[in-house]
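Here the complex is missing a single protein chain, while all its other protein chains stay put.
Lettered A and B in written order, each chain numbered from 1.
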Amino acid sequence: MARYLLGRLGGILVVFFIVSVVVFLLMHAIPGGPYNEDKVPLSAEAKANYMRKYGLDRPLVEQYLLYMGNALRGDFGVPFQSPTETVTGLIARTWPVSASLGLAALLVALPLGLLLGMVAASRQNTWIDYTASTISTLGLTVPNFVVAVWLVLLFAVQFKWLPTGGWGQWHHYIMPVAALALAPMALTARYTRTSILEVSRSDYIRTARSKGLSDRQIMLRHTLRNAMIPLLTILAPQIPNLITGTIFIESIFRVPGLGKFFVTSILGRDYPMIMALLLLVAVVWSLVYLITDILYVVVDPRVRLGKSKT
Amino acid sequence: MSSSTAAAMGVAQMQGLPKQRTLLGDAARRFARNKLALFGLFLVSALVLTALLADFIAPYPYDAANPTRALQFPSSEHWMGTDEVGRDVYSRIVYGTRISLAVGLGVMAIALVIGIPLGLLAGLAGGPIDYIIMRLVEVFTAVPALMLALLLISVFGGGLFNVILALGIVAWLDTCRLLRAQLLSLRERDFVLAARTLGASGTRIALHHLLPNAIAPLIVAVTIGIPVAIFAEAGLSFLGLGVNDPIPSWGKMVGNALSYMRVYWHLGVFPTLAIAITMLGFTFLGDGLRDAFDTSMNR
Partner (left out) sequence: MNRRLVFSHSRQSVYLALALLIALVVQACAPAPAAPTDSGAPQVAAPAGPVVNALGKELPADAAPLDQQVLVYPYSGWRTFTTIDFFQAVYERADALSDLLSDSLVRLDKNFKPNPGAATEWSLDESGLVWTFKLDPNLMWNDGTPVTADDYVATFRYGADPTHAWDFSWYYQGVIKNWTQAVNGAVPVEEIGVRAVDAHTLEFTTESPAPFLPAMLVYSNAMQKRALEEHGGLYNSDPATSVSAGPYKLVEWTKDQRLVYEINPDYKGTNIPYIQRLVVVNIGQPSQLLPAYEANEIDFVWGSGTLSPADLEIIEADPDLNAQYHPHYGDFRTYYFFFDDTKPPFDDLRVRQAFAHVLDRDAIVANILKRQGIPAYSFLAPGFPASNSAAFADTYPLDIEKARQLLADAGYPNGEGFPRLTLKLRAEGPAPTAVAQAYASALKDALGIDVEVTNMDFRSYMEELNAKPTGIQFSLISYGMDYLDPSNMLGVFVSGGRHTWANADYDALVREAGGFTGDPAERTKMFQDAERILVEDVGGVFVYHQTPGDLIKPYIKGPALEPDDNGVSAWHWPGFSSFSDLLSGVYITNEVSNYRQAPD
């Protein structure tokens, strides 16, 4: 186990390195620079001045080494789009907002999705199953920004129960969480149903049933546990997305989160911010994956970590 | 036809000759008994037909704008109304079938073509090969999908082809990871252990026992992946970076409708319905296929 974890950590470092190089090259391949050019073209000299100001006139290799050198010392630079703070400060200010929203959505989506999936599976091919399946299909069918727009019109403009957006009080969570939770809930429900059906047909469940265990006991003790593997696989990738924020929901509900920076950094050619966001997500991903792999072992003892097969 | 069917066929062929007829026959019979699955097959077939016969079905060209007829509500002349420049929404949805299927299938095709071999390799070979493949998967997953797509589109420009490519490059990861996870779990199951004890070779175990059993979740993943790809394209449209006009993609239509929906509900509702029907079709079809193959294999 320890050796496996060490290996994984080494792998993570390799991943970081490759991601940073690829992205560094990609982002510098985007046309345009961090300067604003609107009505009248900037003179070549003025552009050169600007590039010099941010050290963008140096060779790419030198820029990369400089950046990584600083990053290793914990200095991720100053975001072009918000020069009064540091990249670290900006992320520290916005990420917790997105993370709390994402976690809240996950906390809503998981139990609801599991419930829907279990109900659907236990009443396969009945109207209950069809209703649950329809609900979960709808959740995957309507884009969440469309749902978000309608939530605002309904609950803020029509009924005036909630503000159209904002941040800081508990009721600001309601609409964005609802919009965000829909898709992961639907996904969870679908996979739970599929996996339970699959597992319940397997030999050991039949054995359990023949031993006289009740359906309920079988569901909780065996089926659900075995159905967890595909669910983990499909749900794990949702987590980093959820907790790093989304521009679609955050921009509609005025949530001051990290989500919009994934887009504005690219639109604004904010190189330090692009790099920082990618490294941040890479860290989150790696952690989630490490945990997922360990969870595989926990839920399914037959999965062996890191040992090559005989 | 749909890639999931194709994948299933491929599986059937891998079963080896003597078994093939029985397996396929069993599956087909089982499939035919499943009403929901047949409904799914019907929907998907209808979509494919619509895409093929769009020129005959659509009453108007998809790109014929006429500002004097802009933003009309549904009528006998325009069954789903007209959009902000007076194009017939029904015709655009009909033609949009082509684009949306191209996006969905194109992205999933990329996902399967890259994902299946790599997933198989990782799940079966294990060891250093698994290690390298999983690092590769991580490199790609570590970059947020939206950001990677944005980066690629910013560098290489928008347009249908680039959008499919940008989304496909992200989509194969799930296929690969899912297949590997299934294989990891199945590898230790009783029937595989039994086969191994009986002296079956590694390849034989992989092809006869592991892949068929791993295919069910893969089919489900593909059926979900198609609308997800259509969605992702809608998201890019929301950011103003989807396919170019006048190419009618449902995702783009929904994205555009955002600022019109409150009054001109038809601009948002019909493309959303089109996506929903596609989703339902592939879901039912996928579930049906899974059930059909699954039971026959676990017997």
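Points worth noting:
The working rule: a residue touches a chain if its C-beta (ideal position, glycine included) is under 8 Å from a C-beta of that chain, and two chains touch if they have at least 3 such contacts.
Here the structure is a predicted model, which means the values were calculated and not measured.
Per the touch definition above, the residue from B:L38, B:L71 or B:V113 contacting the chain not shown is B:L71. From the options B:I247, B:I275 or B:L289, the residue with contact to the unseen chain in the full assembly is B:I247. Considering A:V87, A:A132 or A:V149, the position touching the chain not shown turns out to be A:V149 (whole complex).
Touching the omitted chain from subunit B are residues 63-71, 84-87, 154, 158-159, 240-241, 244-247, 256, 258-264. In the full complex, subunit A makes contact with the omitted chain through residues 30-33, 35-43, 45-46, 49-50, 52-53, 81-85, 93-94, 149, 152-153, 156-157, 160, 163-167, 247, 250-252, 254, 256, 260, 263-264, 267-269.
The rule we apply is simple: only the chains that are shown with their structure count from here on.
Across the complex, subunit B is touched by residues 7, 11-12, 14-16, 18-19, 22-23, 26-27, 29-31, 125, 133, 137-138, 140-143, 145-146, 149-150, 153, 187, 190-191, 194-195, 197-198, 201-204, 229-230, 232-234, 237, 240-241, 244, 247-248, 262-263, 266, 274, 277-278, 281-282, 285-286, 289, 296, 300, 302-304, 308-309 of subunit A.
Considering their complex, residues 36, 126-127, 130-131, 134-135, 138-139, 141-147, 150-152, 154-155, 173-174, 177-178, 181-182, 184-185, 187-190, 216-217, 220-221, 224, 227-228, 231, 234-235, 238-239, 254, 258, 261-262, 268, 272, 275-276, 279-280, 283, 287, 290-291, 294-295, 298 of subunit B touch subunit A.
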